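Notes follow once the structure below has been shown.
All protein chains of the complex are present and in place, except for one that has been dropped.
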Amino acid sequence: MRRAALWLAALALAGVVLPPWYLVQDRLADIDWSGGWLTEPDHAPAVSQALLFGRWWLWPVLATAAAAAASLLLPARRSLARALAACGTLGLLALIIQGYAIGLGGWRFAVLEAVFGPLGDRQFGIGTGATLAALAFLWMATTGLAGLGFFRGDPFTAGAVGTVALAVILFTFLPIASLLSDAFRTSEGTYTLGALFGRLGDDRTWGLACLAGAPRCGVAWNTLMLALMTAGGTTALGLAFALLVTRGGIRFPRALRTLTILPIITPSFVIGLGLILIFGRSGIVNQLLYGAFGIEGGRWIYGLQGVWLAQMFAFTPTVFLVLIGVVEGVSPTMEEAAQTLRANRWHTFATVSLPLMRPGIANAFLVAFVESIADFGNPIVLGGNFGVLSTEIFFAVVGAQADAGRAATLALVLLVFALGAFWAQARITGSRSYVSIAGKGDGGVHPPLPAWVRRLCLGVALPWAGLTILLYAMALTGGFVETWGRDYTPTLRHLVRAFDLEWSARGLIWSGVAWNSVWTTVKLAAVAAPLTAALGIIAAWLFTRQSFVGRRALEFATMLSFAVPGTVIGVAYIYAFNVPPLELTGTGIIIVLCFMFRNLSVGLRSGMAAMSQIDRSLDEASFTLGGGGLDALRRVILPLLRPAIIAALAYSFVRAVTTVSAVIFLVSAEYELATVFIINRVINGDYGVAITTSTALIVTMGAVLALIQVVVGSRRIRRRAPALAAGARA
Amino acid sequence: MTEARKALDVRFENVTKRYGEAVAVRDVSFSVAPGTLVTLLGPSGCGKTTTLRMIAGLEQPSEGRVLIGGRDVTGMPPAERDVSMVFQSYALFPHMTVLENVRYGLVVSGRRKRDANEAALAALAQVGLEGFGNRLPSELSGGQQQRVAVARALVLQPGVMLFDEPLSNLDARLRRHMREEIRALQQRLGLTVVYVTHDQSEALAISDEIIVMNNAVIAQQGGPRDLYERPASAFVAGFIGESNRLAARLEQRGPEEGTVVLGSARVVLPHHGAAEGAITLAVRPEAVRLVPVADPAAALAGTVTAAAYLGATMEYLVDSEAGEVFIVCPETGSPRKVGDQVALAVRPQGLCVLAA
Partner (left out) sequence: MNAPPNGVEVDAVSFAYGANVILDDVSLAVPRGEFFAFLGPSGSGKTTLLRLIAGFGRPERGAIRVGGRDVTGAPPWDRNVGMVFQNYALWPHMTVAENVAFGLHRRRVPRAEVARRVEQALDLVGLEGYGGRRPAQLSGGQQQRVALARTVVIEPEVLLLDEPLSNLDAQLRVEMRGELRALQRKTGLTTIFVTHDQEEANAISDRMAVLDGGRIQQIGRPVDLYDRPANRFVAGFLGTANLVEGEVARQQEGLVFRSAEGIVLPAPDDVAPGRALVALRPQALSISENGRAPSIAGEVRRTEFLGGHVRYAIEAHGLTFYVDEPHLRGREALAPGTRVQLAADPEQLTFLRP
C-alpha cells in the first residue's frame, strides 16, 4: 500500500505543479514549456495560480496535496491508510467546492456573494492539472479506505468502485439533474413547482384533440402509442425469427442471424431514408403506381404509419437477439419431461415452452418500447406532422422558439416513461426468471417446432426478411443514380463529390465534402471505444464478482443511466457542461464522453453476460492462492473474456459511429460528425451525397464487424478436446 | 528439496455468521490441532461450508474471531492468510495448462518463473501427475483434475489446507480411491487439513477428528470411534453410521450407569443423564443378530418386512415391539424372506442410551 501511496502523492503533486490548471484554448504544442508557462496566467499550474495570481481558493487543494506527501512519513500502516483516506477525501471535496463556487462571473451563488463580498476575479473550466489532481485524490481516498479494511482490503476494487461511481455521477446524474432543474425554472430565474406544472399541463404535450378529429394530439400520447405499436410488432416478428432459427430446422439459420447485424451498423435514419426512396412522393412504388395505374401515391408514408414501419425494420433485429437468448434458455429436459407425459410437439410448446419464455418475451417487449421512445432519427425523417417527444425536444432546443424550460419538461416526461419501462423490466427479470443455467444432468436437445407453428413463422419471417433486404438495397444504392425519382442513370458523381481525393504538390488532399465529418467521427469513436469497453468491463466485474457496501446502489445507478434516451443526454450535456468547472461544449471531449456513456451498456451487458459464464470459484481460487482483485481480473477473468472484450470494442465503436440522437446537439464547427452531416444533407435535399456517405459508413462498419468475427472465431480459448473423450475417462 | 513449512493450528472463538436475518453459523468454537485432518460433517445447510469459507477468508464472521497459527486473521483477505483451498468444482483455470495452473500462486506472489516451475513440477510429482504439465484441464478426467487442484494448493506449502467437498463430483468408485490418496498425502506431509463433506462414511474413513454440525451449531466433536460408539444425541446417532432408535426402559439408575430393558433383554449401560422410565436406545445394525425363535438370548421378536442383498451383507427390516429394526447381517448364505417370523438378539457393545 505504501508504494501505491507514493505514486498517488506524486501524481497529486505533479497535478498541482506541472500542467496548466485550467482548460487551455491553445494547443499543447503552443505552450512555452521552457519556463514561460509557469508565469503565464492562462497556462500556469495551480501553484503559480495561488502564489502569483492571488487565486487563494486553490490553497486547500495545494495543502492537501502536500499533506498527502507528508503522510508517507507515517510508519504505521493503519495511520497511513487513515491519512490517505482523509487527504484524498478533503482534496477532492476542496476541488469540487471551489470549482462550483466560483465561475465565470465570480461567485456563482448569490448567498456566497453576500457572505464573502464580490470576488473581483473568475476562473475557467478545469484542465489537465486539475484532472490529474482530482484523480489522484480520488484514488488516494479509495486506497486509504481499502487499507482500513473496506472493500475487503483490496485497493484495486476500491479504486474501481470510486472511479465508476464518480464517472456515473459526473457524466450521467449531474447533467440530467441540471437539465431537469430547468423544468422548474420560471422566466425570472427562480425555481418553483408551479413552473413545472404549468409546462406539464401544456396541450401540445397531452392534448387528446385528435380523437375528436383534430389533426394533432399531444406528443406524449403520440410517443406512447407509437411505442406500444412498435413493441408489439417487433416482439411478434422477433419471436417468429427466434423460433425459426433455434428450432425451425431451417437450412441457413446463419443467414437470418446475419440480417440482424444490419441495423446495428446502420444509423437509425437510413431506414427512414430507404422507405422514402421506395414509398415517398418520388419513390419507386409511387412512380410505378402512377405509371401503371395513374394513381397519385401521395405522401402517405409520412406520419405515424411511416415511423412505425421504419421502427419495425429498425428494431426487430435487436428484439430478435434478445429473444434468441430466451428461446435457447429454456431447459430442454423440461420439454422432454412433457413429451414423456404424452404431450406432443404442439402441447409441449403451448403448455411448457411458451409459458417458460413469458418473462423473456415481456422483457423483449420492454426493450423495444424503450428503443422506440428514444428513437430520434426515424421520427425526424418520416414524422411529418406526427411529433414525438424526442423530436419536440430537438425543436425546443434548436428551433426558432428556443425554450429551455419546455425542453427540460419534455425531457422529464420522456425520462419518466423510460424509467417506468425500466422498472417494469427489473420487476419481471428479477422475480420470475425461468431461464435456466444448464446444470448437472441437463444435456438435452430442443424439440423441433410443431408443424403449423413453423409454417406460421416462416410465412411471417420470410417476407419480412425479403422486405428488409429490399429496403437496404434501395437505401444503399440510392446514391448511385443521377436523381432519385426522375433520372435513374447510374452514376458515381455523388460518391465522388462526397469522397473525392486529389493529388497535389503538397500530397494527398481529402477534397470530398464528406471526409471531414467521417474522419472526425472515426477518430472520436476510436478514442471512445476502448474507454467504453474498459469502463464497461470493470463495472461488470464489480457488479458480478465483487461485493462491497453500496454495490446494489451503484449497480442500480449505472443501470438507470441506460434508461435515459439519447436526446435527453445530448441536451443535458450541453446545458451541464457549458460552464465551469466542466467547460466541455464545443470540444471533442464532450463528444467522446457522450459516446462513452451512451454506449456503456454495451460493454457492461456483454461483460456481465460473459462473466456469468465463468464460475465464481475461479476468482475464489485465485484469492486463496494469494492473488488480489487485480490478479484475479488480469490473469483469470480477462483472458477468458477475450471474445467478449473484442465484441464490446467492436460494438462500442460501431454504435458510436452510428449515434444520432445524442450527438445532434453536441456537434460544433470544429467537430462535425458523419451522421449529422448526412442529416443536414437530407434536409437540404442533397440526397445523392447523403446516401453515398451512408453507404460508405454502413459498408465500413460491416467490414469492421466481419473482421471481428474472423479474429474472435479463430482465436478462441484453446480448443477443447471432444467432450466424449474427456468424459469417458472419468 | 524445499523445506516444508510448519503446519499451523486453527481456532474459532465464538464465531457467528449472519446473512441478513438468517444465521448460518451460531456461536461456534473449536480448534484444529496442527498436522491433523479434521472433518466438518453435516447435512446441507448446516453451516459447514460457511465455516470453511471463513477459515479461508472468503467470508468474514459477523462476530467472533478466527485464529490461524496463533495469529488473529479475522478481517484479513485470503491472500494474507497462510491457507489454500481445493474447491468442489476444482476451479482450474481453463485457459492455462496444468503447469501454469499449479504455479499460479507462486507467480502471483512474485516468485521467479524458474523457481516456480520447479516447485510446480515437484508438486505434480507428489500427486502422481508427472508429465501432465502441458495438458489443458479440459483434456483431463475428473480424478486427474482433482489432483491438479490439490497440487496447486499444495505447492504453496500452506499452513492449513482446506477441502470443500472435493469428491462429490466423482463416481462412487473413484471417490473411495481418491479419499485414500488425500489421507495418505496428508499423513505423509504432516499437513493440517480441514475437510468438508456430507458423507459420513468418508468422514469416518479419513479423519483424525470429526466436527458434526447441524443447524448452524456443533452437534458433537470427537474422533471417529467416539462419535460412532458414543453419539451424544439422536441426531448424531442417526447421522453417523446407521443406527436404530428403539423404545426401551431405564431402571435402577445409578450415578453413571443403569439397567436398560429392551424386550426381554436386560443390559447395564451408561445412562448419559437420561431419567428413569421410557428412553430411546440407539442400536447399531450390526449389533443385532437373528437367532432361532426359541433362543434364550433373544431380546425381541418380530416379522421381516424388507430384505435386501448388498453383495457383502444382507440388510433386513424387522418390525418388533420396540420399533422397526434395521439389521445388517454378514451371513448371506441363507437369507430370510419378507414375512418370516424371527427373533433378535443384541450385543451390548452396540447399544447406546441417547441423552435426550
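Labels A and B are assigned to the chains in the order they are written; within every chain, residues are numbered from 1.
Everything below uses one rule, namely that contacts are C-beta pairs under 8 Å (C-beta built on N, C-alpha and C of every residue); 3 or more make two chains touch, one makes a residue touch a chain.
Note that the coordinates shown come from a computational prediction; the quantities given were computed from them, not determined experimentally.
Peer 1: Which one touches the absent chain: B:Gly20, B:Pro296 or B:Gly311?
Peer 2: That would be B:Gly311, which touches the missing chain.
Peer 1: Can you tell me which of A:Pro355, A:Gly459 or A:Gly550 touches the chain that was removed from the display?
Peer 2: Result: among the candidates, A:Pro355 touches the missing chain.
Peer 1: Just to verify: which one of B:Glu118, B:Glu229 or B:Asp340 makes contact with the chain not shown?
Peer 2: B:Glu229
Peer 1: In the whole complex, what residues of chain B lie against the chain that is missing from view?
Peer 2: 43-44, 171-173, 176, 180, 183-184, 198-202, 204-206, 224-225, 228-229, 239-242, 284-287, 306, 308-312, 315, 328, 330, 332, 347, 349-350
Peer 1: Can you name the residues of chain A that touch the chain not displayed here?
Peer 2: 331, 333-334, 336-344, 347, 351-352, 355-356, 358, 432, 434, 439-442, 444-445, 722, 724, 727-730
Simple rule for what comes next: only the chains that are shown with their structure count from here on.
Peer 1: Please compute the C-alpha centroid of chain A, do the same for chain B, then give the distance between them in whole Å.
Peer 2: 53
Peer 1: Please output the residues of chain A touching chain B within their complex, sorted ascending.
Peer 2: The touching residues are 149, 152-154, 615, 617-618, 620-628, 631, 635-636, 639-640, 717-718, 720-721, 726, 729-730.
Peer 1: Along chain B, where are the residues that touch chain A in the complex?
Peer 2: Contact set of chain B toward chain A: 56-58, 60, 75-80, 83-85, 87-89, 91-95, 104-105, 108-109, 136, 138-144, 152-153, 156, 162, 170-171, 174.
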